[in-house]
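Then we have chain A:
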Amino acid sequence: MNPTLRHVIVGAGTAGIAAAEAIRKTPEAASITLISAESDAPYSPTVLPHLLAERISQRAVALRSAEFFDDIRCRLLLGRSVSALDADRRAVRLDDDSQIDFDRLLLAVGSEPLTPALDNPDGVRCLSFTRMTDLHDLRARLAPGCRVAVLGAGLIGMELAEALAGLGRGLQVLVVEQEQQVLPRTFNQEIAGEVLALFRAHGVRFQLGLRAVALEKAGGAVTLTLSDQRSHVADLVIGCVGVKPRVSWLAGSGIALGRGIAVDARMATNVAGVYAAGDAAEGPAADGSAGLNPVLPTAAAQGRIAGANMAGRSVQHDGWVPANFFNFFGRVAVSVGDNSAGPARSTVDRKANGGRGQLFFEGERLVGASFLGVPTDPGALSLLIRRRTPVREYAELLAQRPLEASRWLAARLQRGN
Partner candidate 1 sequence: MTAGINPVVRDTLAIAFGACPPACRECVKACEHQRSLARIVALDLPEAPFHGAVTCLQCSEPACRDACPTGAIAQDEKGVTRLDSGRCVGCGACAIACEWGGINFDFAAARAFKCDTCDGRPACAAACPTGVLRWVESAALMRQYREPDLFTRGASLCPGCVAELGFRMAFRVIGEDAIVFAAPGCACALANGFGDKATTRLPAVMCLMTNGPSIMTGVARRLRQIGKQTRCVAFIGDGATADVGFQPLSGAAERGEPIVYICYDNEGYMNTGVQRSATTTAGARTMTTPVGPHLKGKTQAPKEVPLLMAFHGAAYVATASIAYPEDFAAKLKRALASNDGLAYVHLYAPCYVGWESPMDSVVEISRRAVETRMFPLWEADHGRFRITHPIARPRPVGDFTRLLGRFRHLGPAELDALGRQAEDRYRRIEALSAAMPLAEEHPRQ
Partner candidate 2 sequence: MAAPAYLPQGAQPADGLAPRLLDGNKAAAYGVLLCRPDLIAAYPITPQTPLLEQLYKFKADGRLTAETVEVEGENSALSAALGVTVAGGRAFTATSSMGLTFMYDAYLFASGTRVPVVMVIAMREQTAPTTVSCGQQDLMMVKEGGWVQLVCESCQEILDSILVAYRLAEDPQVQLPVNVCYEGYYLSHLSEPVTVPAQEAVDRFLLPVRDKRRPVLGTEHPMTFGTYVVGELYAEYRYKHCQAMERAGGMLDAIDGEFRAALGRPYGGAVEAYRAEDAEFLMVTMGSAAGTLKVVVDELRKEGIAAGLARVRMFRPLPARELLGLMRGKRAVGVVDRSVSFGWNRGHLFIDVKAVAQDLEPRIPVVSFIGGLAGTDLRRDLLAGAARTTWERGRGRAGAEVIWLGLE
């Protein structure tokens, strides 16, 4: 291998850092440059609700210590956004028009929030909640007794709502969700209903099955009109309607784009030597399809795979499985795989140990599982789902004792028997 091989990573989130480390683990010498558009030490947006809820201080959320980057001999460029990629000349251009040449490039550029589609004639500030600056912004505006409207009861919206509800200080929280349930792509109605009840018990109000259609100024506050034409008054509106890969700057670069950056199982894009990982990567899922799965474990795995391949190893990602873990008001909710009830599916739904478990099967194979308030192992369940393991005969055991049973079956699978 060329000892001066230059590795450039755009994006210092979970995927980018995992890649940098994987590159350094190969014995050959190589240079690594990690570029972050943000000026904060690399962090994960996942921590934002936890910072808001003051479960942790900002000092304690750096993904890696400053020494870490020295240790792995990684040049870290903070607060420098990349504006263009010249795939032919193998260089990226930065916002100051300077250029960085690369031999291998990783696009771990992450995602950006979708803007809620609504009438906003007054140009009301609709906050988002995906960056550290958003948190600072929110904190600055979050006066006691503040009425907060959260648009979207997805992953970010619910975690944000939970954090706000936990803060006290007379905050009033309203969550608007166009689907009939909270966490619609994560849980089915039954468990979502239990989650909803939990939130309501903690004073969070919900408007389900409704869209925000308009924002207007109303004195120092805001009037939020929903699709049922009823209005709600709020001091702050936070848009949590979803995220999309931050890939618009790549248009015309020659990199094949779908909803995100299209990659194969090696995390390679269509351009030789250019890889993508994390929220922006549209990579293989375990079921053979390709898609986005903007969650931490997937970003970490994809980053590691990309880094290893960039550094000359040959490894493949075995495909992501949707998996989410929530801790709402001290009650754990876990969702793995596809939790929708389809015609060819059988479901096992059990209440046990004060909680609830649901398992979804296609024939003998586990395809999805959700648990609320029951100790379980989402990693083990992910493995069983990813490998399409025939475990129907243990459905009852999995429902009753999910932690032990999933770990046993996963371990058995890992040992090839």
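Of note:
The working rule: a contact is a pair of C-beta atoms (placed from the backbone, for glycine too) under 8 Å apart; a residue touches a chain by one contact, two chains touch by 3 or more; residues count from 1.
Inclusion criterion for the candidates: all candidates are chains of the complex that A comes from, given by their letters.
Treat the numbers as computed from the prediction; the structure is a model and nothing was measured.
Every option in 1 or 2 comes from this complex, but the candidate touching chain A is 1.
Those residues of chain A lying in contact with candidate 1 across their complex are 14, 17-18, 21-22, 25, 43-47, 50, 55-56, 60-65, 295-297, 299-301, 303-304, 323-327, 330, 332, 334, 336, 375, 377-380, 382-383, 394, 396-397, 401, 403-405, 407-408, 410-412, 414-415.
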